[in-house]
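Excluded from the complex is one protein chain; the other protein chains are retained at their positions.
We just call them A, B and C in the order they show up, numbering each chain from 1.
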Amino acid sequence: MSRVVKPYGDTLGDGKVQLSFTLPIDWSEAADEAARQLVAKMGFVDVAVAEGRRVASGFSFFVVYASSPTGVDVDAIGAPTAKAHVLSMEDVDGLIRERVGRKVSVAGACIGTDAHTVGIDAILNMKGYKGDYGLERYKEFVTYNLGSQIAVEDLVRFVKVNAIDAVLASQVVTQKGSDVTNFTALAELLEAEGLRERVILIAGGPRVTNLLANELGYDAGFGRGTLPSDVAAFIAQRMAEHSAA
Amino acid sequence: MSRVVKPYGDTLGDGKVQLSFTLPIDWSEAADEAARQLVAKMGFVDVAVAEGRRVASGFSFFVVYASSPTGVDVDAIGAPTAKAHVLSMEDVDGLIRERVGRKVSVAGACIGTDAHTVGIDAILNMKGYKGDYGLERYKEFVTYNLGSQIAVEDLVRFVKVNAIDAVLASQVVTQKGSDVTNFTALAELLEAEGLRERVILIAGGPRVTNLLANELGYDAGFGRGTLPSDVAAFIAQRMAEHSAA
Amino acid sequence: MAGPEFSPGARNLAAMELRIDREAVDASRALARAIVAPISDFIAAHSTVSVERAVARLLGVDGTGGDDVPIPNLVGERLGFERLSTGIARWLGAGVAETGAAPAEVAAKLIGGSLHAETLAGVPDGAARAALAPYVAGGLARLDERRRERKVLLARLPQAPPPLLYVIVASGNIFEDRTAALAAAEAGAQIIAVIRSTGQSLLDFVPYGPTTEGFGGTYATQANFRIVREALDEVSERLGRYVMLTNYASGLCMPEIAATAALERLDMLLNDSMYGILFRDINMKRTFVDQHFSRMLNARSGIIINTGEDNYLTTADAVEQAPAVLASQFINEEFAHRAGLPDEQIGLGDAYEIDPDREDGFLYQLAQAQLARQIFPRAPLKYMPPTKHMTGDIFKGHLIDAMFNLTSVTTKQTIHLCGMLTEAIHTPFLGDRVLSIENARYVMNTARHLGDEIEFKRGGIVERRAQEVLAGCRALLERVAEMGLMRAIEAGVFADVKRPADGGRGFEGVLERSPSYWNPFEEALSSPRAASFTGVTAS
Partner (left out) sequence: MAGPEFSPGARNLAAMELRIDREAVDASRALARAIVAPISDFIAAHSTVSVERAVARLLGVDGTGGDDVPIPNLVGERLGFERLSTGIARWLGAGVAETGAAPAEVAAKLIGGSLHAETLAGVPDGAARAALAPYVAGGLARLDERRRERKVLLARLPQAPPPLLYVIVASGNIFEDRTAALAAAEAGAQIIAVIRSTGQSLLDFVPYGPTTEGFGGTYATQANFRIVREALDEVSERLGRYVMLTNYASGLCMPEIAATAALERLDMLLNDSMYGILFRDINMKRTFVDQHFSRMLNARSGIIINTGEDNYLTTADAVEQAPAVLASQFINEEFAHRAGLPDEQIGLGDAYEIDPDREDGFLYQLAQAQLARQIFPRAPLKYMPPTKHMTGDIFKGHLIDAMFNLTSVTTKQTIHLCGMLTEAIHTPFLGDRVLSIENARYVMNTARHLGDEIEFKRGGIVERRAQEVLAGCRALLERVAEMGLMRAIEAGVFADVKRPADGGRGFEGVLERSPSYWNPFEEALSSPRAASFTGVTAS
């Protein structure tokens, strides 16, 4: 079964999309036409340049509306989420007590030169996020928050020394792929140290998706709007499975 | 010689474009992924869904940033404008006196059921637009402003009866191609009445481009921000050529 | 039962009072009364084909005949101007008396030819009136029933406090419009306007049935009204707040649209006493007569009228036109009172159309909006968004809309038309509407009580501007009072457009009433209320 959808303006199937972009050329009526042809070349039809103007010498800005013939089959998309069906804090602790039988140690850090700790803090700190308690508040987690700008080497050393079960890495700065670089470095070093199999490896940050994390060899990835309980539930269930196996 | 340019984000050639659109599906993380895949299928790369959310039952809204590999050769674009090199009101009147030798009659109207007269009035009325006087102010034009919601038949009858030299048609409402329909109807009826050759036929409106007008068989088309003097200069020069021939 | 169901908000004006010249306000009201009085006399002596068709519709005459001409039009044509000048009711009543059939059937017979007007001429007026009485009562009952429904719904499903967020749907297809209306309601819209196609206002009949075409909107038909009303009633239940529906009356069929709107429980109608004349070249006599009866129907059915002062601003400079807008508001108010509309049902219009690039333009907008708020304290003011200066730059446009939203919440406007960032580009997309509603909700929430928090400096820019607009308005009304309204319009005093008294569209449809003219609904609706209301403003 398949259900193909296109963008919706005011009529089903009209494919209407809004675009805006800057071109490195001076403005003129020809520039408007260049913008129109460019968007047409991108594959859009009914291209209307609603706005085109000079913004600086050598630069023009455009707002364009156009129709896209492209559709996507929404039924072919598996829910790409690591969010297990929600468990309460009690359930998570219960699950760990019964199925794991010992406390689970979690280490989180904002790696590389990234100093954006608000996100990882939201997941780890007692206080939590949007009324959802952080991992420190769970009875069955032993939580270490290494803080900001932690070199991958230091994090891995810490994991080794403290026999950490779950490693949580945060990346908020994504410019020039710095996030991917650092995430990869972490995964590889854990591999090299022979620790990868032993830990649950989790990536997080505003640009992270579960799909991306998996591609990078992580067990899970959490993005925008993640709640601590999403993460807690995932860790507990993975730990339960491991112990089962 | 050719100069291919791509959209500019913060680095030459990065091809960065902003898109926004609505999809007729309920929101979920899968919907975000659907949006990502859709934009990827459109041919963009580095697709980042910056925002995805429910806006109503059955509808989700997305803001996406992505890179387009598509470029356009700006040197291959002839300036698609009907704006003759600017002439002052005096020059236009002078040109007509010398080269045409009689007053030029102009009839303008907002055709079909379109009642948006502000635009055509801006071109015709004394007052003009943005400090640029309208055609009524020119000594050598005899100007008729038929006003709003003028049936194509009535306009053509008027042209015939008054031996009009230049016909100015305005269309502001463009929904469902009503503008193209009405412009076409006018051109065809003039043709049928054997008047087409005798008149200079000009289209105008916010969505009109000179290219479009030419496609529709018009002598010229004027769009956003047109000044009366642009139109006056075009008419005067065409009339001059005609009389020359 | 004067619209107590509406709470345009017992607006707290304490906070931000501007000092304005009360005497000038009273003088302006007196002038408006003087200006409208002679027009009222003219109205009392005339009717129009549309007024008569509306009467027929209220008596249950509906549907279409050969080549889709509406039955009310066919009956009118069949009877002819001569007979219509005594009122269509008289003829239908005679038919009922003669045949015992309902007015709808009588109409069918007349058209079909199985019944002849000639024969009906013989029926005595008394008999005709008596025969029609139950149907007249039935018609009024339907109006009152719809109004009661609204009252109950509003009590059970209260609206969020004003400014009431109003958006348009204009896909040109009533079914897409319904989809759009539901989505908008979920996003927070409290009033949905279904935009009609270009040119409908020039049609001398009301199209019939559901429609899926049109430019810039689709037709205003009773079926279309019902389709959206039903959808909105459902969503109102789901959301727990009543979502209002509105459309346009102005044009050649004001009375008929007022009648059908009443029957389908629309909550508001665009209904201006001069818009058709000035902006659609509809004959002035036709418009004056039509607007009066249509507004009487609005009054009875509890429909809030919206006037069209915004149109003065879209065609000329907003700063210069401010006095004209205020003058028009006074005139619209007076016409409305005379039709029996209480202040709570008079949605006077204004718009945020000052050039966005003018220094301190925002202060001028504040001044004008606050002035109207103080002069018409109980009116559910209708505030229109920036449109003329909107461009293809949707980002700038979104900001201009935000300043408009801020002005509206600060000056406590009642009916708030949400501005669209794509105003200059296309009729709103579903997504545009959502963004525009979110714009209003964000701004109005983050600055909710600004109006209660600030005071304007005495003698400052804002206060001086308000004084100036009021003075200009008074001067304008004095001129109009001198010339007389019809002559003033002929002379181009309003919006710089000149309209001859006997020119324009629909003049042929104006009827001089014969001495025996009878309009049972007018009779019923000209309760002492109308009078008493003009009284109200006097006090």
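The rule is simple: a residue touches a chain if its C-beta (ideal position, glycine included) is under 8 Å from a C-beta of that chain, and two chains touch if they have at least 3 such contacts.
Fair warning: this is a prediction, and the values are worked out from it, not measured in the lab.
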Legend entry - Which displayed chains the hidden chain touches across the whole complex: A, B, C
Legend entry - Touch criterion as defined above, residue of C:22, C:116, C:148 or C:358 at the omitted chain: C:358
Legend entry - Residue of C:175, C:215, C:429 or C:456 in touch with the missing chain, whole complex considered: C:456
Inset, instruction - Could you please point out the subunit B residues that touch the chain left off the display? - result: 8-12, 16, 18, 20, 48-53, 63, 65
Legend entry - Residues from subunit A at the interface with the omitted partner, ascending: 20-22, 55-59, 61, 112-115, 117-118, 147-149, 173-176, 178, 206, 224
Inset, instruction - In the full complex, which bits of subunit C touch the chain not displayed? Write them out. - result: 15, 356-363, 395-396, 398-400, 402-403, 406, 421, 435, 438-439, 442-443, 445-450, 452-457, 460-462
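In this text, only the chains that are shown with their structure count from here on.
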Inset, instruction - Could you tell me the distance, in whole angstrom, between the mean C-alpha positions of subunit A and subunit C? - result: 52
Inset, instruction - Mind checking the centre-to-centre distance between subunit A and subunit B? Centres are C-alpha means, answer in whole Å. - result: 44
Inset, instruction - Would you give the residues of subunit B that are in contact with at least 2 other chains, written as numbers and ranges? - result: 20-22, 59
Inset, instruction - Indicate the residues of subunit C shared as contacts by at least two other chains. - result: 170, 392, 424, 426-427, 429-431
